[in-house]
Each structure stands twice: as structure tokens, then as C-alpha cells.
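Shown here is a partial selection of chains from the complex, left in place.
In this document, chain identifiers A, B and C correspond to the written order of the chains, with residue numbering beginning at 1 in each.
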Amino acid sequence: MAMSRIDGRTPEQLRPVTIERGWSKHAEGSVLISFGDTKVFCTASVTEGVPRWRKGSGEGWVTGEYSMLPRSTNTRGDRESVRGKIGGRTHEISRLIGRSLRAVVDCKALGENTIVLDCDVLQADGGTRTAAITGAYVALADAITWAREKKLVRAGRQPLTTTVAAVSVGIVDGTPLLDLCYEEDVRADTDMNVVCTGDGRFVEVQGTAEAEPFDRAELDALLDLAAGGCADLAALQNDALARTVSTA
Amino acid sequence: MAMSRIDGRTPEQLRPVTIERGWSKHAEGSVLISFGDTKVFCTASVTEGVPRWRKGSGEGWVTGEYSMLPRSTNTRGDRESVRGKIGGRTHEISRLIGRSLRAVVDCKALGENTIVLDCDVLQADGGTRTAAITGAYVALADAITWAREKKLVRAGRQPLTTTVAAVSVGIVDGTPLLDLCYEEDVRADTDMNVVCTGDGRFVEVQGTAEAEPFDRAELDALLDLAAGGCADLAALQNDALARTVSTA
Amino acid sequence: MAMSRIDGRTPEQLRPVTIERGWSKHAEGSVLISFGDTKVFCTASVTEGVPRWRKGSGEGWVTGEYSMLPRSTNTRGDRESVRGKIGGRTHEISRLIGRSLRAVVDCKALGENTIVLDCDVLQADGGTRTAAITGAYVALADAITWAREKKLVRAGRQPLTTTVAAVSVGIVDGTPLLDLCYEEDVRADTDMNVVCTGDGRFVEVQGTAEAEPFDRAELDALLDLAAGGCADLAALQNDALARTVSTA
């Protein structure tokens, strides 16, 4: 493990993470999160009421939408609104974000309110979906605080059961690495995204062999690394939420 | 583990699996696979040439498309062709099928040929994506045999490096179970799809906590179960391919 | 008329027809029908209520949707769901199926229920629309029996007024032929699809000159041939419905 990474990190080290709250004056919760050069703008929008299929259930709903700005990557991509349809990857990540956040929300305590988490990638350098989930959690927490203050959520109810964060791990040149930047991601044999709650349990494990399939020992090493990374991110989320923010 | 399952299986038992080859007179490979009441029709279509972005590389391409017939489920769903767009789940599974099969294909040995695996669900009872991958492998193997006979693949090259199969596992009422039927799937706290190669390595691990997040011990139990199930499916795939088929 | 056809049939002979009921455990009626190598899977889905424009009329509604699996033909076609729009031919045939079945349904007797007939072509070898209509009738009959047992249709009401079947006819090398297979269809100068009720009357007559226009005598010969073919199909439909089927 003496190999030094492109940016000088150790294998089990996150990139520099920044979490800025109160970035939008309109949204009930908003966060600009960066994992190194990856920057994602996450907003949480609260509306009273729930989708039709959930009406009368007494339970709320939380969902996510992910998108990349056309020039968030090295080469400009076509806007999905111009193409007239959403690509498979966008759908897949939007669904992942929604599922991950619902894992830490008590929908009964939320009551019949809907929260939409919009995660727009401003600059991409690997790990956009994990940064999105990690930032969206903080925006969600702010939105829920807002909803409690506005009495949309009944007094004494806490819809959040714990924190949730996500990180990528992968095997590059035989070494398991935490939080891959784009250049590492491209070279990785195996790529895994892991979503963990604040109490160290798993919400999602999505591992894919890009080239060679991976064996059980490699899988175990990656899971260890990811669990550690998520614990570090949970601490950063809690720090960010402890700070005072002046929103317009 | 004394609990008996809805259909009387033991926790580590697959549903009855049937693999019928040669179901279409047009396709280069075609399979009707059933995992219990789940029935998927898989066809492999070979065309010379590759998508534009791959031209001149000397390498082939394998991709998948998944779809459910409108009345494959208990309630009729709208056709995606009528709605004019493809849902997130369809995209996600189509991409998974393509990735899983490419993991066992040597694209250089395939040469500049494209194989499309269409997986149409005729009847759904849980595990449609895992049955699709398992059946698509067999259709792919037949299509490659056809391509070798037609000399599209150069003599002495074998594009298939091993077999690939997939199975679902999940935790129902605290017990890890193999190959969930729909009724079990609905009740599962955690749901995981695992894709393994014939030599026991992992291509994809996709685990999701539907309700409670899962801990590391549960994750390990599920991975053990899935690896065993995939090994059983690999044996069934090899048996099916060893039989003689009369195609029109 | 001494000419022998590609498959040895006489000019006025149908291809071998099979009608398997109960092919789906979910649908209220389901049939796998084959006209030679043409195989169509027909399901009938019953829902209470009718489209908005028909509400309060006391009358039911029956409609059809036709689709071809991408590899049902010799060359793989793009999925219409992927292209994001439905082609003209698909629309046209879907509408034909709906009209043909409504011709034998007493919508008042059906009451405010909707039945959708999905006809998915698994393998195409000419005559897919005529096989679809013929099979859909049988699926519809089973669905109506189900609806009567469930008391969705009032006691003593019989929504079906008679049977309905369809067959293609065409002029190949100057000879009028019944039930064209793909190879004959391609070579036909004139192609006609005829839909007849069980009492020998016409619901639809759609004749098209593919090359040379046809004169009145040729038209009369084709109509005779088609009427005979539909009578044969009506007998096969009645036979199929007389059999006992064990559906899940």
C-alpha cells in the first residue's frame, strides 16, 4: 500500500470535502458540496401533499432528480431536455438518490409532505452520485428543520432517523482505493458505490466489474474501505449541520 | 432455518428452472427461460459491424434490451412505446444485462460484430432481471456458435471466456432466502441481485435495503447464498447447451 | 389451380392453426395462437370502469394494442419504445383489432367495464394481424366468462353476440390464395385482409394492390376464399373454447 495516488492521497483517504449550506434563497434546503473537483448543487423543495398514489396514507414522500450541466464534463454533452429523453444513467442515479434518502426518513413522521432533492452536477471529476447523496442529506435535514418550524411536520416528530452518506471505492492496479477521482475511475477494474447510514449499516451496495470479475476477498476489502469512508463523511455532515447559516 | 417458504422450498433452493433453446426461427440464438412462474423470452441477434464509436477498433459489442409485456404482471401496465418514453427501471435493467454479458465476452475475439440480447418478460413473478441474464447467456452462446459457423468470428477464436448467471437473494422475516418469488420480494427487507461467472467470481452486486438497512453479517450471508445459487444455474446452463436442438 | 404452394398447401387451405388458452397466470384471458410459423401472444385484461368520454353511458369498451417483439422478424427492428414513437403500421393494426372485436361485443351488456386486448407477435411469418384478431377473440371470450363469474357483468347478459376471425388472401402469380405466409405475401400482387363474424358477414375488408390494380372478378374470387377461411377459423375457435383449461 505504499503506492501514492495521483493527487498524493493514501488509499483510504477522502478527497477534500466542503459542504456549504444556504446556497439558494428560494429552496427550503440547499447545499453546494464538493468532493475534490466534483461539485454538486443540491436543493430540497418541500411541498404540502403527496403524489396521488400515496394520498390518504398519512405518509410523506422523498424523491431525487439528478442531472449534469452540459459542460460539467471535459467534453460538452447534449442536454437531455434538447434530446427529448432522459438517458439510462440519469434515471438510474435519480432513483438511487431517492432510495438512499428514503432509507433514513420515517415517512409517517414526515406526514403528507413531499420533498424533492434536485442534484445538479456543476463540475464532474468522479463520484458525482456519491457527492450528490451526501450533499442531498444535508439539504434534506435543513428542509425538514424548515418544515418543523412551519408546523408542516407535527410537533415532537423527527422524520430523520439517522444520517446517510455515500462513497465510491474501486480496485486500481490491484489496490483497493477510497473515493476515486475521474482518472482513477477510468483505470479501475472494479467500481463500487456504497451508501451507509450513520450507524454503519448498508443501504445500497452497487459493485460492478468493469474489466475482470472480482473475488470475495476483494469484495470484502472494498466494503471495509467504504464503511470507513462513509463514517468520515457522516462526521463532516454533522459538522456542517452544527454551523449557523444565514439564509436570505 | 426451519421456516418453510410459500412454495415449500428451503431457503437455499432455486425455483424450478427450465431453459428451452431454439424458440425462434429467426434469431441466431433464442431461449425461453423460466424461474418458477417467471418466464422470459431471450433472443440474440447478430449483425456484422459495430456502433460508430467503436468502428476500426477490431472489437465487437454486446448489448441488452429488457422489456415487460403489458400484461406480464398482475395489473396491466401501459406500454412504454405508447407513453413515448422508457422508464428508469427498464433502462437500468437493460444496462445491467449488457454489462453482465460483456463481462464474459472477449470483444477482440468477437471481432467487429454486434450482438443484441432482447429479453422480453412474458410473465413476471419476481426475479425477471436475473432470469433474463441467465437466459440471455444461453442465447448468446448459441448466437456465437452460429457466428463461428458462418465464419463471422475467425477460426480458432472463442469470444466466450466463461458462463454468467444471476440470482436474487433477500432477507425475509430475518431469514436470508435464495431466488425470491414476487410475494417474497414484496415482503423482503433487503433485496440483492448478484451476477456471477462460472468460476465463482462476481460481476455485479446490487443490494438495496427496502426497509431496514442491513449490517455486514447479513450482507455476508446473502453473498454466500447467491454464490451457491449462481453455481447451480451455471450447471443448468451447461446442461441446456449440451442438448441437441432442432431449429427451423 | 394445380400449382402447389411453397409449403404444399392447396390454394384454399389454411396453415396449421393452434390455439393454446390459459398461457398467462395474470391475465383474465390469454391465448398463444399460431398460424404456421406466425405466433402471437394475446392477453385480455379486464378493468372496471371505462375511459372518461364513455363514463355514465352504461356501456363498456374494448380496445386492442398490437406490437412486434424486436426479433420476431428475420431482421431485428428497433423497439418503438426506444424510438419514442409508434409507427403507422402499429397504430393501424391496433385500431383494426379494436374495431374487429367491438363488432361482436354488445357494449350495453358488457356494462361499464373495459377490456384491453394485447397482441404481441413473438414470431412473424405473414398474417400477424389476422392471427392476432383470431386469437384475441378467444382471449376475449375467456375474459368475459371470468367477468361474468366475478359478477362484473350482470347475470343473464351475454356481451358476445357471435365469434369473429380474420384471414389474409392474395393473388400470387395469378392465383388467389388463402392465408399467405411471408414468402407468398412478398410475391403477391394484391393483398387483402378480411374479418368475418361467425354468421358469415363481413366486419372489415381491406384490399390493397401492391403492384397491379385488381379487377372486379379477382376481387370476387378473393372474397369467396376469405369467407371460407374465416368459417374454418370460427370452427377452430369454438373447438378451443370447448376444451377445459387449467389456469392458475
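Everything below uses one rule, namely that contacts are C-beta pairs under 8 Å (C-beta built on N, C-alpha and C of every residue); 3 or more make two chains touch, one makes a residue touch a chain.
Here the structure is a predicted model, which is why all the values come from computation and not from measurement.
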3 chains shown - copies of the sequence in the complete complex: 6
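The rule we apply is simple: only the chains that are shown with their structure count from here on.
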Lowest number of touching-chain links that must be crossed from chain A to chain C: 2
Chain at maximum distance from chain B, centres defined as averaged CA atoms: C
Copy pair chain B, chain C: interface residue numbering same or different (half cut): same
Most central chain, Cα average position: B
Distance between chain centroids, defined by C-alpha means - chain A, chain C (Å): 51
Cα-centroid distance, chain A relative to chain B, in whole angstrom: 29
Between chain C and chain B, distance of the C-alpha-averaged centres to the nearest whole Å: 33
For chain A, residues contacting two or more additional chains: 85
Sites on chain B touched by chain C in the complex: 24-27, 30, 37, 41, 43, 45, 47, 65, 67, 69-74, 76, 79-86, 90, 116, 118, 120, 122-125, 248
Residues of chain A touching chain B in the complex: 85-89, 91-92, 94-95, 99, 103, 192, 196-197, 199-209, 212-216, 219, 223, 227
